[in-house]
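All protein chains of the complex are present and in place, except for one that has been dropped.
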Amino acid sequence: MHNHNEQAIIESLLFAAGDEGLSLVQLMNVLSIAEEDIRAKMGSLKEQYAKDPNRGIHIVELADTYQFATKRDMADYIKQLVESPANGSLSQAGLETLAIIAYRQPITRLEVEDIRGVKTDRPLQTLVSKGLIKEIGRAEGAGRAILYGTTVEFLDYFGLKDLSQLPKLPEDIEQLDSEEETDLFFKSLQDTLTVE
Amino acid sequence: MHNHNEQAIIESLLFAAGDEGLSLVQLMNVLSIAEEDIRAKMGSLKEQYAKDPNRGIHIVELADTYQFATKRDMADYIKQLVESPANGSLSQAGLETLAIIAYRQPITRLEVEDIRGVKTDRPLQTLVSKGLIKEIGRAEGAGRAILYGTTVEFLDYFGLKDLSQLPKLPEDIEQLDSEEETDLFFKSLQDTLTVE
Partner (left out) sequence: MEYSVKVEAFEGPLDLLLHLIQGLEIDIYDIPMAEISEQYMLYIRAMKVMELNLASEYLVMAATLLAIKSRMLLPKHEENWENEEIDFEEADPRDELVERLIEYRKYKQAAIELKEKEEDRGSYYTKPPIDLSEYESAKQESLEDLNLDLHDLLGAFHKLLRRKKLQKPMATRVTRQEISIEKRMAEILIDLKNKKQPQRFHELFPVAEKPHMIVSFLAVLELMKRKEVSVQQDQNFSDILVEAVEGVTLVAQP
């Protein structure tokens, strides 16, 4: 387990964990080292990231959970990034959100966030304001959360007559496949071949 | 704009962009530096991350963007914390179909089937539904058959920067051993002659 540099392992783990972060316990388990050692290690790493002027990210600690975040003084640059989107189209967050809603509607924000694994308020707002999705009802239960679905504009924009014209997902196709399998045909094939 | 360390800025931007990645243009805009300078900078940063044993992440070029990703030899550690994609890999039929389309695009279904020697509707459907290929036009002529090509998701899926990074096709083997082929030809010619 200790063939690799501990610091590198921690960096890769924190990175992969994303917004969910990693708990002390998770780090202990993966690195198989004692709690005090992990605490000490994370403490010195935190300091190291914070001090290094070449680093744009640092380690944030919340209730024994560690995660990477961009340093505060990088905000200006990140803001510019938002203003210089990839290709004038929807952000990936927007695309993902739209795709989830198209295929899984009616769906609540929480369910979308569960699938995406990140907060999704803003992409939802953007999509509503573009008229691609709208509130189509309320969920049962305590919160009566908003249920989202796609709009007529959505169909128009993508040139669809109705939702059934959305491209099939792989699961649906695989289902069709197995149904078509038959060994009846092979019987007649065998017969044909034995005649030859 | 240059109060901050360029490397730190780039690190924060790459982190923020995640798997959406950053294009050269975006980097140019935010850092307001020329394309060649960005290219050079990214090249040296890539090397720096790759070489530093304390780093668990590195810069990859995917689908014409720069992204952070964990280093390959960290996979064993990360696997302990996150689920690996369950059975996410493509079938043999899918891979063959995709290979033909990738190297020969734009290409019609019939042309693909001609090469594979089998019907290919299913793999094509699956690949479309996985977002790996798409209709990129229509062939001239009576049928106006759909022409297929690969998508951005294709590049991402296989970890390619662009199509030029596809592995070289084992180009016409006849060409490679053309001498051998000629020998063979004469041999078979001789055999035939002696038999007759």
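Note that the chains are named A and B in the order they appear, and that numbering of residues resets to 1 at the start of each chain.
One rule holds for everything that comes next: a contact is a pair of C-beta atoms (placed from the backbone, for glycine too) under 8 Å apart; a residue touches a chain by one contact, two chains touch by 3 or more.
Please read all numbers here as calculations on a predicted model, not as lab measurements.
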Request  = Based on the whole complex, identify which of A:L45, A:A93, A:I107 or A:I133 touches the chain you can't see.
outcome  = A:A93
Inquiry  = List every residue of chain B that touches the chain not included in the displayed model.
reply    = 15-20, 60, 62, 67-72, 74-75, 78, 80-86, 88-90, 92-93, 95-96, 98-100, 102-103, 115-119, 121-122, 128-132, 134-135, 151-153, 156-160, 166-167, 169-174, 181, 184-185, 187-189, 196
Key: Where the missing chain touches chain A, by residue   = 12, 15-20, 26, 29, 69-70, 75, 78-79, 81-83, 87-93, 95-96, 98-100, 102-103, 115-119, 121-123, 126, 129-132, 153, 157-158, 160, 166-167, 169, 180-183, 185-186, 189-190, 192-194, 196
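Just so it is clear, only the chains that are shown with their structure count from here on.
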Cα-centroid distance, chain A relative to chain B, in whole angstrom = 22
Key: chain A residues touching chain B - in the complex, by the definition given at the top   = 4-5, 7-13, 15-18, 22, 26, 29-31, 53-57, 68, 70-71, 73-74, 77-78, 80-81, 84, 86, 91-93, 167-170, 172-174, 177
